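For reference, the structure is listed below as structure tokens.
What you see is the complex with one protein chain gone and the rest in place.
Presenting chain A:
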Amino acid sequence: MAADGPFPKRLPEFSRAVDDSEDSDWDGGEDQGGDSGRLKASDVRSCAMRLSPAARQQLAAGDRRVLDCSTLLVGVGPAACGFLTACVLGDDAEILGLISCGFPEAGLANSLGQTALGDFGCFLYRLKCNPQVLVCHAAAPVPPADCHEFVELLLSVLDVESLDLAVLGTQPLTSFQSAEPASSLVGPLLRCLRSSAMLGQGKAAGDAVQQLEPPNLLTGLPAQLLSVCQMRRVPAAAFVAFVAEADCDGEPHRLLPPDPAAMAAFRPALACQPLRYCRPAWPPNSDRVMRLLCRQPGANGSSAYLYT
């Protein structure tokens, strides 16, 4: 690369395989933090879980210090969380706790009352109509560096050995790899990837959702959840909807309601394990859906016109 001088500096080659900051001068010393210093070292970031008094009481009461749960449903991103809210959660779910990510100190987390869109907490609910079912809403983006700790925290309060898990998430339609030309793909597409334990127990027989074809991969929190379930032999299924990029779990400042079409993409998953045994409602309650879609900053009484 050219040093100081009249000529412009040649930009380093960029490789899909090699991190930009992994240059040849790094000798394994202190982490440089990556991305031109925008990220701090991993030791600074952490996740924290805050539980409700009822949840803490239940943990303390049991021998194994776990919450009663046979099925855990995890929604990742606005569309998946909206779908679970509309079809599974109901109006009288109990908040058990939340997980917050990206705080500089472990143990610091939002309070359970901070349910606004701008408070990026991932809430854990229990269905009052089916107390063995817990639903986790990871509507706020969970960075890849935090996924490991997030999943460890979430599963630490559950009896993993007697758990069925389903995770719903979205990925951009443009990332879906197919022999068909990209221009011919019509989204949303719903695909499923199951752990060996779920396949081995015959729980996937007759399921209505197409298997995820190679070389497509899950990424982010759904990938971390399914990976852990695969390693720990937990029956688990990941349902991923390939949708328009705007509807994916993305930038934290996009406090927009979920797209109804993206939410509806998950409908075939209702016929599959383990969602089938959670007695989901389809079609969903229309009032609940409207509340979900109208839940955005400035939606009540603010002018819709930028220029008046």
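Rule of thumb we're sticking to: a contact is a pair of C-beta atoms (placed from the backbone, for glycine too) under 8 Å apart; a residue touches a chain by one contact, two chains touch by 3 or more; residues count from 1.
Criterion: contacts and distances are computed from a predicted model.
Peer 1: Considering only the chain that is not displayed, what protein name does its UniProt record carry among "Proteasome assembly chaperone 2", "Trafficking protein particle complex subunit 12", "Exosome complex exonuclease RRP46 homolog" or "Coatomer subunit gamma"?
Peer 2: "Proteasome assembly chaperone 2"
Peer 1: May I ask which residue of A:55, A:93, A:139 or A:226 touches the chain that does not appear here?
Peer 2: A:226
Peer 1: Would you indicate which residue among A:147, A:243, A:263 or A:278 is in contact with the undisplayed chain?
Peer 2: A:147
Peer 1: If the hidden chain were put back, which residues of chain A would touch it?
Peer 2: Where chain A meets the chain not shown: residues 13, 15-19, 21-31, 33-35, 39-42, 45, 144-145, 147-149, 177-183, 193-196, 211-224, 226-228, 230-232, 238.
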